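Left out: one protein chain. Kept in place: all the others.
Now for chain A:
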Amino acid sequence: MVKWYPTEDVQKVRVKRANKPTRLRGGVSPGQVLILLAGKHQGKRVIFLKQLEGGLLLVTGPYKFNGVPLKRVPQAYTVPTSTKVNVSGSDFSKINDAYFAKEKENAKKTEEAFFAPKKEKKPFSDAKKAMQKSVDAGIAGKITDPTVKKYLKTKFRLRNGMFPHTLKF
């Protein structure tokens, strides 16, 4: 039998499904220690706070321990460890993707502006500093074990005889 075609081409209606945020791998939950694999903070052990709407993970050093601020990190660039820290005393519910949006500069595209010397970098906003402090206070304050503090301060390092595929985190 020959396939039946309608006289006019009918567009197949495709239902667009809402994107789900990336699945959290490795049983990661708030307070879990992750190892960052790329970027300026390679090898640093940070604390996972929550997954943002876009799918990226919100992490913090805490800043005092290893210089990692409130930061968004793609899941693929982290390794979850089995260590967990108590983050119940910290409020990071207000942080979302909009918090990390770049401030839009009203730059007029004129010739003078193009050749003018580049403006200095804007200083880190006080509001963000305050947020960092308040989030970290709830976490760092609860870490009493000096070994855990040292653990978060130390970078992860591969040595001779350590093979990532055999290591347990």
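Keep this in mind: contacts are C-beta pairs under 8 Å (C-beta built on N, C-alpha and C of every residue); 3 or more make two chains touch, one makes a residue touch a chain; residues count from 1.
Rule of thumb we're sticking to: contacts and distances are computed from a predicted model.
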>> For the chain not present in this complex, what protein name does its UniProt entry give, out of "Large ribosomal subunit protein eL14 domain-containing protein", "AP-4 complex subunit beta-1", "cAMP-regulated phosphoprotein 19" or "lipoyl(octanoyl) transferase"?
In response: "Large ribosomal subunit protein eL14 domain-containing protein"
> Where the complex has a chain not shown, which of A:7, A:147 or A:160 is the residue touching it?
Replying inline: A:147
>> For a quick check of understanding: of A:35, A:49, A:70 or A:95, which residue touches the chain that isn't displayed?
In response: A:35
>> Which parts of chain A face the unshown chain closely enough to count as touching?
In response: 33, 35, 45, 81-83, 147-148, 150-151, 154, 156, 166-169
